[in-house]
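Notes follow the structure.
A single protein chain has been omitted; all remaining protein chains appear in their positions.
Order as written gives the chain letters A and B; numbering starts at 1 within each chain.
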Amino acid sequence: MNMTAAEPGQRIGRIVHRTACALIFTFLMAPILVIVPLSFNAEPYFTFTEGMLRLDPDAWSLRWYRQILGDDAWRRAFANSLFIGVASTALATVLGTLAALGLSSPDMPARRLAMGLMISPMVTPLIISATGMFFFYSTLGLSQTHAGLILAHAALGTPFVVITVTAALSAFDTNLTRAAASLGAGPLQIFRRVQLPLIAPGVVSGALFAFATSFDEVVVVLFMAGEDQRTLPRQMWGGIREQISPAILAVATFLIVFAVLLLLTVDGLRRRAAAAGGR
Amino acid sequence: MTRPARRAAALTLPLVAFTGVTFVIPLATMLVRSVHDPVVADALPDTLDRLRGWDGQSDPGEAAYAAAARELLRAREERTLGRVASRMNRVRSGLRSVVVRSARRLQDFPDGPWRAVMLDIDDDWGDPATWRAIRTAGDRFTARHYLNAADLQRLSDGSIARQPPDQRIYLPLLWRTLTVSLGITGLCLALGYPIAYLIAHAPPGRAGFLLGLVLLPFWTSLLVRTTSWIVLLQTQGVVNDLLVAVGLVADDGRIALVYNMTGTVVAMTHVLLPFMVLPVYSIMRAIPPQQMRAAASLGAGFPRAFLRVYWPQTLSGVGAGSLLVFILAIGYYITPALVGGQSGQLISNFIAYHMQTSLNWGLAGALGGILLACVAVLYLLFDRVGGLERMRLR
Partner (left out) sequence: MTPIPNVVGHRAVLEGDRVRIGWTPADSRVLDADRGRAVTPTGGPSAAAVRVAALTAALACGCAPPPSGSLTVVSLGGSYGQALVKGYLEPFTAETGVEIRLDDYNGGLAQVRAQVETGNVHWDVVDFETADAVSGCDEGLLEPIDPALLAPGPDGVPAEDDFLPGTLLECSVGTLFYSTIYAYNAERLTGGKPATLEDFFDLERFPGRRGLRRVPFANLEFALIADGVPLDEVYATLDTPAGIDRAFRKLDTIKDQVVWYDAGAQPPQMLADGEVVMSTAFNGRIFNAQNLENQPFVIVWDGQLLDVSQLAIVAGTPDIEAALDLVRFASTAASMAAVSRHIAYSPTRRSGAPLVSTHAETGVDMDPHMPAHPENTRRALQNDWAWWSDNRDDMNERFSAWLAR
């Protein structure tokens, strides 16, 4: 915006705005920036020691990284998170993509109601979902099983897939399917050859959202997981609540790196989708 | 239904069925629990039968004592005594130990007369209030938990009254949850609007970078962010260190910023800020920059042009973002649980408490039902302002 012709009051306003934004961005990033260096703390507490501030090499160490890498519990938790995350994502992606195809059809009956139902796991407070699931899955014998957690996490992940794929489909030119149909392609062929390649970035980013949801979810896990299903967030929860140790800062740093990778992937996908959809 | 309509419905059917079974039915069972509890009714059918015609004041009679003795013993053998006793205790405190102790002692008495035996074991059996409590606890369907969640109680004459002042906690809690969520929404708006504006009007390269700064916390594990707020805000934490270093605060006068409401508000504002920035930003991007220039050229100063021309156009984004933040805030559990201490707890934390610690599942269900109703109303509003249509995840 060009406002250079403005009087001094406006320039001051602009400086104030910029300063405020700088502070707000600091607020946004501070938690992430502070945790990474603290994970190299040589002491077992959550504060910067004087040695760390003096950059004394002895005050910095890989102690906590060694500890989590050498700890079976963290390794098992990571494996559980990965397994439950991948399985629930696969389930959520297939169901969510199919449903989004249906929802995007102009002929879909009761669309609002169906959409509301499908989105409900996303807006319902997790504590309520977890409570209900705990009782119901217990009666089915699914509490304390991987299967139960996979189903629960898939249910929580589907709204994200529905939303991203619906968005991708809304940018989709329906003339393409009509053209394909007029050339004699069956519905399955149209989906595979025409629709899927174009909405693929939407599907993948929905899947990433679903995965991130499962990978970060702790409330349902708290209610439904036994010792064999402990996930990474559950282990971290224990770390913060029950037995406090900076080892969780090392895990946190790993999760931050993971978040950066996720962010870059989703961003890349969005760009590709934007380029493909011509938006 | 037309063929394409059937096809579309068939595509959505698997997910509708899946969400129905894995999510909606579980919620429904939780809500049923808030009004339905068969534990006592199933364990003491005969006793309750005997009490059906009882006037509630006189002695319930030998038959009732005999039935109770037999059924309490059976409950002990079947290991359901604990849950039976805990239900009764919720109607009348102190009854748990009476019931559990009596069942244990009853083993030593092969024969009646049961009235004498039970009075011998515990005087409380001679108090009609004990039997009234059993009768109340034996109702399969009850509004008790919802009354309790509204700080009300049913008196023995059937009328409804407020709880004694020191036990009125849930209405203030609901009020606290709503006001704190509103405050957090306001903070998110105050912090989110300026940066959304900055990003929306920055050159593309820088906008992408700044947007990345908003999105990184969004993608970072919630537990990681919450942990870092503990690290930042604790008494010997980074923020207090800085305040001491610049001399704003004395070293022995460090401020308590975490494990109280301050911690909850700060951490939740941080966690929810991206949910405000994103919808507001996407609305702002759609506003043609020429408008403000036109307003300026017509002689409107920036504040006036902003208020008259710009702000009204962003209102739908502000509305969607605010509702989203508010919906998420009132149901938040993890962050208050970890950084809220006692004073920073919200309604979700009490649901968790009654689920996991007091095991008052009916009350947990009732509080959950109330929270769910709030969310449902807000969600309908959210859908009304078109938030759902425009929701784009990134």
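We adopt the following convention: contacts are C-beta pairs under 8 Å (C-beta built on N, C-alpha and C of every residue); 3 or more make two chains touch, one makes a residue touch a chain.
Just so it is clear, the model here is predicted, and its values are computed rather than measured.
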In the full complex, which of B:Thr179, B:Gln236 or B:Gln291 touches the chain missing from this view?
-> B:Gln236
Residue in contact with the excluded chain [from B:Tyr259, B:Phe302 or B:Tyr333] | B:Tyr259
Among B:Arg76, B:Arg135 or B:Arg225, single out the residue that touches the unshown chain.
-> B:Arg76
Contact residues on chain B toward the hidden chain run 76-83, 85-86, 89, 93-94, 96-97, 100-101, 103-104, 166-167, 169, 172-173, 234-236, 252, 254, 256, 259, 341-342, 345, 350, 353, 356-359
Where the unshown chain meets chain A, residue by residue = 44-47, 134-135, 138-139, 143-144, 226-228, 238, 241-244
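Basically, only the chains that are shown with their structure count from here on.
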Centre distance in Å when chain A and chain B are each reduced to the mean of their C-alpha atoms | 23
Can you check the complex and tell me which residues of chain B touch chain A?
-> 1-2, 4-5, 7-16, 18-20, 22-30, 33, 191, 194-195, 197-198, 201, 208, 210, 212-217, 219-232, 234, 236-238, 241, 270, 273, 289, 292-293, 296, 301-302, 327, 330-334, 337-338, 348, 351-352, 355, 361, 364-365, 368, 371-372, 375, 379, 382-383, 388, 391-394
Partner chain B, residues of chain A touching it in the complex | 1-3, 6, 9-10, 13, 17-18, 20-21, 24-25, 27-32, 34-35, 38, 46-48, 95-96, 98-99, 101-103, 105, 107-109, 112, 114-121, 123-129, 131-137, 139, 151-152, 154-155, 158, 160, 162-164, 167, 187, 205-206, 209, 212, 215-216, 218-219, 223, 233, 236-237, 240-241, 248-249, 252, 255-256, 259-260, 262-263, 266-267, 270
